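Reading through the structure tokens given below for one structure.
The other protein chains are all here in position, but one chain of the complex has been omitted.
Let's turn to subunit A:
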Amino acid sequence: MLLIRCPYCEEERPELEFRHAGEAHVVRSSDMAEISDEAFEQFFFIRSNPKGIVFERWRHLHGCARFFNAARDTVSDRFLATYKAGEPKPDVSKFAADAGPAAYANVPPAELNDREGGAKQ
């Protein structure tokens, strides 16, 4: 079971108390009626879905019931950071060393063994 740190409860809680709530930092236009169809499509339907580090909204539904944001690694399924809603995105480069397999996500197969920059034989 994943242990997810809730930034409001200030401790790690079991994943059963949480719900995923889509991608984070998707900004809604302040004048929805005026934006173009393409811009609306971008806002409403298009998600980044990367292999590696994603920013997601989560809700501590069966706890404090607050929404918060999380940086998660879709390769290892590890939570790299959680932070309160409204706070800025944390710096991804800080996680790079910590990210494990995510650091190698989207690398062409031929280069997968070239991890330590010269460790390749």
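In this text, a contact is a pair of C-beta atoms (placed from the backbone, for glycine too) under 8 Å apart; a residue touches a chain by one contact, two chains touch by 3 or more; residues count from 1.
FYI, contacts and distances are computed from a predicted model.
Student: I notice the complex is incomplete. Of the names "Dipeptide ABC transporter ATP-binding protein", "FeS assembly ATPase SufC", "Sarcosine oxidase subunit gamma" or "Peptide/nickel transport system permease protein", which is the UniProt protein name for the chain that's not shown?
Tutor: "Sarcosine oxidase subunit gamma"
Student: I need the residue numbers on subunit A that touch the omitted chain, in ascending order.
Tutor: Looking at subunit A, the ones touching the missing chain are residues 1, 8-11, 13-14, 16-17, 62-66.
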